[in-house]
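Following this message is one structure expressed as structure tokens.
With one protein chain withheld, the remaining protein chains of the complex are depicted in position.
And now, chain A:
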Amino acid sequence: MLYRSGVSALHRTGPLTKLALVLLAATMLPIWPAPVLLAAAGLALAAGALCRIGWAMARRLAMLLVPVGLALFVVHGFMLENGPARPLGPLDYYPQGLARALTYFARIALLLTVSLLMVMTTRVNDLARALDQKGLPPAAAYLLTAPLNLVDGIADEAAAIRDSLQVRGLAARSGLRARVRLLGAMLMPLVRGMISEAGTRAEALEARGFRALPHRSLLDPLTETPAEVRLRMGLLLASGAQLLVLAL
């Protein structure tokens, strides 16, 4: 999980407000030049540092951005013909290609930084609660939270099936063909069992009154200050304005 616990202002901000911030960043991409996008990404990283997730964010960003950045500058700067070439030692490079690579890099950097800022300060459960609170049907919250509860169970069950198959002679260190056989032998009972269980799980949910009403009321609703609601509206309006500029 990318979430880092904390008590910062951003941790306390509602998930929907942070989603509006991601939307604002996404609508900036086609409009603003690379320096503006990079400056905005820098601001987002600084906000992360203020929320005490700066190092974790920077590490994650480096992991994601360094390989993409290298690939972008090599492919666009040196390999794809883009305007007139200039010599750089034994190689030729394309200044226009490098400028294009910088634009792509800035777009990715901004979107990743702002998305990470949201993801690292928001629990999936809180997002589900916020959606519930806004009147989305219980099914939406279920689809966001149930898979996370199921993943560990699937991994444990797969490990148990693997162990039992290995006891019977199927080894993961064998050749490719044997490993493909092992994969099939592990997957078939695991997945068939889960499909068969779907009916039982659904009955258990219905027995608890899941979806008995179109909307659920929350025992511990997320609280929002009027300032936060205004901030979210502002972010949405700014996103709308940028889309309008793009359309014109």
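The criterion applied here is as follows: a contact is a pair of C-beta atoms (placed from the backbone, for glycine too) under 8 Å apart; a residue touches a chain by one contact, two chains touch by 3 or more; residues count from 1.
The working rule: contacts and distances are computed from a predicted model.
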item: Among "Energy-coupling factor transport system substrate-specific component", "Tripartite tricarboxylate transporter TctB family protein", "Germination protein, Ger(X)C family" or "Ferredoxin", UniProt-listed name of the chain not shown; value: "Energy-coupling factor transport system substrate-specific component"
item: Hidden partner chain, touching residue among A:Ala34, A:Cys51 or A:Leu111; value: A:Leu111
item: Of A:Leu43, A:Leu64, A:Ala85 or A:Leu222, the residue in touch with the unshown chain; value: A:Leu64
item: Candidates A:Ala198, A:Ala227 or A:Leu248 - the one touching the absent chain; value: A:Ala198
item: In chain A, positions touching the absent partner; value: 1-3, 29, 60, 64, 66-72, 74-76, 79-80, 100-101, 104-105, 107-108, 111-112, 115-116, 119, 122, 124, 127, 137, 139, 142-144, 146-148, 150-151, 154-155, 158, 162, 172, 176, 179-180, 182-184, 186-188, 191-192, 194-199, 201-202, 205-206, 210-211, 214
